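Only one protein chain is missing; all other protein chains are in place.
Letters A and B mark the chains as written, and numbering starts fresh at 1 in each.
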Amino acid sequence: MTRASTWRRFRREPLGMGALIVLALLVFTAVAAPLLADYPSGYGDTVLTPPSGAHWFGTDSLGLDVYAEVVWGAQQSLLVAAAASLIAILFGTFLAVVGAYFRRLDALVSVIVDLTLSLPILPLMILVAALVGPSTMTIILVIAAFSWPEVTRVVRSQALAVVRLPYVDAARLMTSSPVWIITRHVVPAVMPLILVSVVLTASRAVLSAAGLAFLGLGDPNTWSWGRILYEAQQAGAMSTAWWLPLFPSLAIFLLVLAATLISTAYNDARNPRRSKA
Amino acid sequence: MPRPRLVAALAATVTIALLPACAPSAPGAAGGGKQVTDPTLTIATTTDVVNYNPLIGNSRSDYWITNLMYPHLLSIGPDGEKAPELARKWGYVDDTTGYYEIQPGMKWSDGQPLTAKDVAFTLNAVKRDAPAGTFYGQLTNFASATAVSDTRVEVTLTQPDSSLIPEIGFWGNVVPQHVFEPAGSVAKFANDGTTAGTTAEWVSAGPYVLKTVQRGQSYTLERVADYPLVEGGKPKAAEIVYRVFPDVNTEILALKNGDVDVIANTLPPAQVKGLRGTAGITVEEVPGLGYSHMTYNMNQPDLAKLQVRQALAQTVDYDAVRRVVLQGQAVSTGSSPLMPVLKDFYDKTSKEYSYDPEAARELLTEAGYQADGSGSFPLSFRLIYSLQDPVTTQWATLVKDGAAKAGVAIELQGLERNTYLAKTDAGDFDIYAGNFAIMDDPATNMALTYLPDGAINYSYVDDPELTSLIQRARVTFEREDQVPILREAAKKVRDEVYDNVMYTQNLYVAHRSEWSGFTVKPSELLSIVNPISLASATKAE
Partner (left out) sequence: MSLFLFVLRRFGRGLLTIWFAVTVTFLMLRLLPGDPALAIASPNMTPEIRAGLLTQYGLDEPLPVQYVKYLGQLLRGNLGVSFSQGVDVTDALMAQLPWTLLLVGAALVVTVILGIPLGVLAAAKAGGVLDRVVQIVAVTGQSLFVPSVGILLLYVFGLQLGWFPIGGAYTDGTYGGEWYLSVVAHLVLPCLSLVLVQLGAYVLTVRSTLIEALGEDYVTLARANGLPHRRVLWKHALRNALLPTTTLIGLQICLYLVGGVILIETVYAYPGIGRGIYDAVVRLDFPVLQGAFLLLAVVVVVVNMITDIVYGLLDPRVKAS
């Protein structure tokens, strides 16, 4: 199973490629936000107007351009998702790999992971966010704190398999430094899984962040997709100004859909047996 | 192994066939003349009832529902003047004695008569037990109350106060002595109906009495057959159901669908136009009785300077706030704390602060502040507001932007309500943004807002001239003498920027068009859900 053959198979899958393009577009929007729209601030004179030539996505309850809000919101939403998933993945992978390598730690790690995965985390995220107060850092840390067990669970099973492989045993004979073995052998072997995890965790993070923002626990000083939805809800506009909830919901939808399709296609490309009966 | 697909399909078909039959039928359009007898009025509200003791009010729903059971002595008219409700006459015998003459023949729903004794009991008990709430706050100069007859209560004051009688008459509910007294302290009495036995039961003077409570879902009230205060003596709607909808979006859908007849909470400004244009829905305008404002904490050294306050007052685009955030539904008071709706007191000559960031800059430079290279002054203020108030939340950002144009930094701190109230009480802010919903009596209101020990003096102003003006107004019993004193006080407040009164908001409530006969009273607490209004509302066929 080489990287090249995986990529070849991936490229043949139209869903996966399409999703990759969509994801790239969203990332581009986030990065190029300053070039695409002016930062929405202050107020506008036409309040809650439907999409038109002047305002492609319509205006919100303060007369601001919704297109600009979605574009700048992409920056914040993707930033939060990326940061949260990065932390979750670094921490989660670290624990998974360490646990797989050091048998004694493994029991503890797997117990904590199982227990955390048995808990309804959204209420817990809400409790923490409410306690600490809404800010970008809080949201990132809260989401990361409850996303890492899923990563650990997925990576751990693969890491355990890798650790038992003969070449790792051979490596153990050559050097007594666990760090070297872990970074040189175990981590690269679980890398594909980590990649998939990145994408999936990030997309789930977007949904969690939007949910928290909708409840009023998001950062009130920056534009995010969740904040557009929150403002729509507060203004009583969700059913009367359809463009206001539509575009941010669409953006979230596209991001999560693309992410999931990419990871499914990638998994199928890596392991063709799994996709056919 | 059963055939899951077949079973599922069967179940789905049956369910889908049944369900439309369960759906409620939409009410008929407003037709000509004929009225539905004994209809049920369904009212939507966004908050649950937190407590049933009207002397310790909490959420809006608390007020709306307890007001239907425990009468006020006085009400208020569209001109802002106090109007009779339970009390038909009221006033002063001399400087330190007041009186109320109440409607004879009133009864509680359990048959007990409602007499002046209940009124006296209520007033004395509140003074004695000090329940947390506005009612107790009104009783500073109250000494005691006595029922001198079945219909007359006389009130003794500790010192002359021309506002006490109308104010406590307007604010306080009268509760049944025979229910509240055995419970001990009225400050602690839950009044959740459980004292009457196994099923919850309330005693009400009408027009409605609470019968069933399903927390989070609905509160059902039944008509009290004999309610002398409404025309005809009998409330038209047989039943009132308050339904809880936490999300205003769902409320609006439910109103359009006919699932509810009235939305009690005021509409977000941006929804008013749309609902007005919707067939089957009527939007009523409710005059605002309070104002939205910002106060500058004069304990903060920079804000203690008049020029700084004046400068800040000129960085707010008042017109934009009213036009965009309030959608034109707000009215300027001329930056004066006297409301336009109070026709006798309102001062037309009061001019609103102008929006002029350049002039603000000049003022700040005059005051001795130097702007740096980028035009920023070394001034930064923390502004607190309540996140539960979406309108203030929106204009707070406009305030910040305006101040930035003049080189002043404002840090916005949106807070949850309890934290907001706590910080406000502790003076933990530089600028306070909020609103007072009911400022019906200028003398009392100014005493609370501008006297050094006033309970809501959020600017921490202590101006001896202003204090003496207000104190004089409070002991002036003739309206025509009182008005010029209050106007002078208001002018001082405006000129010294002790309070930046930004606007008074006209509120809008919506109801289905087949219902009519609502009596609109000022303020959200009364609007169209006040007792007389609900008792008079009728439904067309």
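Assume a contact is a pair of C-beta atoms (placed from the backbone, for glycine too) under 8 Å apart; a residue touches a chain by one contact, two chains touch by 3 or more.
Treat the numbers as computed from the prediction; the structure is a model and nothing was measured.
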Where the missing chain makes contact, among the chains that are shown: A, B
Which residue of A:A4, A:L131 or A:L173 touches the chain not shown here: A:L131
Chain not shown: contacting residue from B:L55, B:V224 or B:V241: B:V241
Hidden partner chain, residues of chain A it touches: 15, 115-124, 126-128, 130-132, 203, 207, 210-211, 214-217, 229, 233, 238-239, 245-246, 248-249, 252-257, 260-261, 264, 273-277
Positions on chain B where the hidden chain makes contact: 1, 4-5, 7-8, 11, 15, 18-24, 26, 40, 42, 44, 48, 50-51, 132, 214-218, 220, 239, 241, 243-247, 249-251, 253-254, 256-257, 259-260, 388, 416-419, 421-422
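Please note the rule applied: only the chains that are shown with their structure count from here on.
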Centre distance in Å when chain A and chain B are each reduced to the mean of their C-alpha atoms: 44
Chain B-touching residues of chain A, taken from the complex the two chains share: 41-45, 47-48, 61-63, 216, 220-221, 233-240
Touching residues (chain side chain B, partner chain A) in the complex: 247-249, 251-253, 267-268, 270-271, 274, 320, 323-325, 327, 387, 390, 393-394, 397-398, 401, 412, 414
